[in-house]
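A single protein chain has been omitted; all remaining protein chains appear in their positions.
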Amino acid sequence: MAVSATTLTPAKVKKSSSLGMAWRRFLSRKWAVAAGIFILLEIMIAIFAPVIAPYDPYYSDYTATYQKPNAKYLLGTDDMGRDVLSRIIYGTRVSYSVGVLSQVCIVIIGLPIGAIAGLIGGWVDYVTMRVIDVLSSIPGMLLYILLMVALGGGSGNVFQALSNIILAMSLTGWIGIARLVRGQVLSLKESDFVRAARSMGADNTWIIKTHILRNALTPVVISMTLGVPGAMFGEAGLSFLGLGIAPPTPSWGQMIGIYQSFARTWPHLILYPALVLAVTMLAWILLGDGVRDALDPNIRM
Amino acid sequence: MPETLLQTVDLVKSFPIRRGFFSQHHFRLVAVDRVNLTIRQGETLGLVGESGCGKSTLGLTIMQLYEPTSGSVIFDGQELTSMGGGEMQKKRRQMQMIFQDPLAALDPRMTVEEILREPMDIHRVGTVTERGTEVTRLLKVTGMPSDAALRFPTEFSGGQQQRIGIARALALQPKLLICDEPVSALDVSVQAQILNLLRDLQDQFGLTYLFISHNIAVTGFMSQRIGVMYLGQMVEIGPSQVIVRESRHPYTNALLKAVPEPEPKRKRLKRSLLGDVPSPIDRPSGCPFHPRCPIAEDRCQVEAPAMREIGRTMPWRVI
Amino acid sequence: MGRYILMRLAGVVGVLIAVSFITFMLMKAIPSGPFDMMGVQANKAIPDQLKRQLEAKYGLDQPVFMQYLLFVRNAVKLDFGYSFYYQGQTIAQIFQNQWPYSIQLGLLTMGFSILIGMGLGILAAMKQGTFFDYLGTAISLFCLAMPSFVLALLLQIVFAIKLGWVPTGGWDSPKQWILPVLANSLGPVLVLQRYTRASMVDVMRSNYVRTAKAKGLTEQRVTFIHIFKNALTPIVTVGGPMLAGLITGSFFVESIFRIPGIGQFWVTAIQNRDYPLIMATTLAWTAIISITYLITDLVYAVIDPRVTYVKEK
Partner (left out) sequence: MDELLLEINNLQTEFKLNQGTVHAVNGVSFKLNKGEVLGIVGESGCGKSVTALSVMRLIEAPGRIKAGEMLFHGEKGVTDLLKLSPTDMEQVRGNQMSMIFQDPMTSLNPVLTIGYQIMEPLKIHRKMAEEQAQATAVKLLERVGIPEAALRLKDYPHQFSGGMRQRVMVAMAVACSPRLLIADEPTTALDVTIQAQIIDLINELKDEFGTAVIIITHDLGVVAEIANQVSVMYAGYVVENGPVQQIFEAPRHPYTKALMGSIPRLHSWPERLTTIEGAPPSLTDRIVGCPFQPRCQFRIERCASENPGLMPIATGHTCACWVAGHE
């Protein structure tokens, strides 16, 4: 136990908050902390890409195409003589925007829908669940691609393309969160501590505010963290198929897709973006696992 | 004689249930069937019965946590069943509840302080500082260490968690405490601590208890009067001594005989009660106890006996 | 039981109607029609008049809602008409020609991933905390982090291009099957390994397994009679729909290894605005997935006697 009962008076004890406890639990997981640091680094890279990147990712040096990694071009150059490292660094921006923003949008759509279905119940819940049933009968990637194309795909400017991807992801991804939140709300509604609050005279607003939101939010946060690599994968896949971010803006998946045609002779071109993508996904998965362990109140210190 | 604090009149709670996936037939599970009881100010009424007999549902229905199907609950002279939401929420200050699973009844994301303050926060009792002082007092009253306030429920043992639950129930200085199996999740020595504590608190604050338990010995220790329930119905109710020593209802008799007593000399002979408790969905006709009753007659299958007074006890009529 | 299946099938029909409507409307929302795309491909714009003639021929000049009703009328007869893009071929023909590739790839992947995924899962559960357990965790983590198209490309580079052990693509000889199946089984292996391990461990801790041991049964008997059947239920629940996904083809693996399966066709169909093909494929997939859910639930009842869809009494 953290503090001994007799030596500290209440005034001196630092108030232990659930977040503090979760933080300590998180720090005790080395892999998750390492992954967290790696992700922070990548975020910094994404933000300061223009400063960090050694070259302009759009600049083509036609005298130096298909270069193997060397002192000048650390990861070599591509078919148009562009610096691969710089393109990967700029690609971080796409992956992180899509990964993080899509999760935020998914929660913004899914959380209220799930919460309302769970809280109100009755026909509202019934209709919501049927809609979710129908949508989840369509293979996810299929609906996603269809939406993407309907929205105009990766054409136009980068922001347009990004927002299309995020929108397509949110329109398909909210189902999971809504289901999760609804399930949470339903089980919380039946929990003894909510019953206890009701017996103390708490009204619905109070119960939602103090008990349900607080407890239902944890799995949402966990699912968000675990959803990021999935979204990154989705973007990479779309861009790989040529339905996502359109060149010249670099994205990891799109680089892999384009370089695929030179794989026979210049396999190293695929290797680096593929490696970065895989390592980033791994980092997010480890972070997500760590966050889940840290936030799960059933695990004692 | 002290005045009546709580009274139920023909209280019924039934739940609709669906059988099968697409079944159109709705059944009703009658969990509480026309229960009449009174609890006087300052006394403890014990409710015993086996699982599924409806004793916990009765507690929750009295609290209006389940909406009664019919009948009435009169608390402190006021009818609760017809009360509006807001009014009822205020009334809840005077009746509080203690739950069977102490940990499940405490929000895992709240510190003990937050848990104990919650009832005061809901009803906006006193100033913020006063609430803080009250938390310290409640911890002391229930025998908890004062530094417990800043910790989380999972950091405590089962007995301590139940003390937190009791402290919270006391925060609003209620008149009635409904204790729903408060000690059945606890070890015997811890159970003894909690039972003693509940009795101390009753003396100290003049509390009235509805004490629900499946353990008739525990109920006997706690209560002045005992009500015995079977399949949603009250089959016998009376002073504890009378129920234990000279019960009249065959079910109560069987229940008492079944209790293993920690006195090797009293080794009882073969017990009489056979069979299982029937499902509350397919309740037997007539007297619900007749299929297991050792003294059942033909009449019991058709006619449900009514409650009648026998001396100071009021058992069901057994024909 | 029969009644239950009928009700569920009715549900499937409902889902199909909803999905067809959503897809149809989405498709119509896609900017530029099929004949624009033909023009793009032929590098010259199709004259407006010809375009209008074509549109009239395929009923594209009617209001969208009418088009949808028309589509439904034909779809009920399983008639999805001709492909806009693959001239002269009916959708049925395209399905007939291409789908077998996807099904074959799917079934091979299924067999491989059941073998590897469940095998690793069982091994990990039986030998908790040993090398096999960590190996299983490592493999599943790898599968989780590695996008299938990346693995597909890497495998292709290493084994086909660099080492030249197998062809880079195609689907004519068993040699060409190896890489696509490997790449395609990432997800299934992951899911099966994780769920098998988790559910085996769960069952191993259960009281009835302790009872079985207390009866003096041998380790093998306990594992195969008392543990395995119980552990199967959750595996089937996740495994069923996942395996259904496999026979619907994979866009990535099919396009990388140049397998003429339906997954690749679907993506090209979207790019070409080949409405009939998109509709038919989407509906077929949805139907397969919905029916797999139903079959999964029925299998559930076979494995676990507690699950019953027959009305009591």
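We just call them A, B and C in the order they show up, numbering each chain from 1.
Please note the rule applied: contacts are C-beta pairs under 8 Å (C-beta built on N, C-alpha and C of every residue); 3 or more make two chains touch, one makes a residue touch a chain.
Note that this is a predicted model, so its numbers are computed, not measured.
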**Request:** Could you tell me which of the visible chains the hidden chain touches?
**Result:** B, C
**Asked** Taking the entire complex into account, which one of B:Pro16, B:Gly85 or B:Pro260 touches the absent chain?
**Response** B:Pro260
**Request:** With the full complex in mind, choose from C:Arg8, C:Lys51, C:Arg194 or C:His226 the residue touching the hidden chain.
**Result:** C:His226
**Message:** Tell me which of B:Ile164, B:Leu195 or B:Met234 is the one touching the absent chain.
**Reply:** B:Leu195
**Request:** By the contact definition given up top, give the residues of chain B that touch the hidden chain.
**Result:** 50-51, 157, 187-193, 195-196, 199, 214-218, 220-222, 240, 244, 254-268, 270-271, 273-274, 276-277
**Complete:** Had the left-out chain been drawn, it would touch chain C at residues 128-129, 206-219, 225-226, 229-230, 303-306
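Everything that follows uses one rule, which is that only the chains that are shown with their structure count from here on.
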**Prompt:** Most central chain by CA mean?
**Reply:** A
**Complete:** The distance between the C-alpha centres of chain B and chain C, rounded to whole Å, is 54
**Item:** Where chain A and chain B are represented by their mean Cα positions, the distance between them in whole Å
**Value:** 48
**Request:** Report the inter-chain centroid distance for chain A and chain C in whole angstrom, where each centroid is the mean of the CA atoms.
**Result:** 24
**Message:** Show me the residue ranges of chain C that touch chain A in the complex, using the header's touch definition.
**Reply:** 14-15, 18-19, 22-23, 26-27, 29-31, 141, 144-147, 149-150, 153-154, 156-157, 161-162, 168, 245, 248, 251-252, 255-256, 266-267, 270-271, 278, 282, 285-286, 289-290, 293
**Prompt:** For the complex, which residues does chain B have touching chain A?
**Reply:** 60, 63, 65, 85-86, 88-93, 95-97, 99, 101, 104-109, 111, 118-119, 122-123, 136, 145-147, 149-152, 154-155, 165, 168, 172
**Request:** Can you check the complex and tell me which residues of chain A touch chain C?
**Result:** 133-134, 137-139, 141-142, 145-147, 149-150, 152, 229, 233, 236-237, 240-241, 243, 253, 256, 260, 263-264, 267, 270-271, 274, 277-279, 281-282, 285
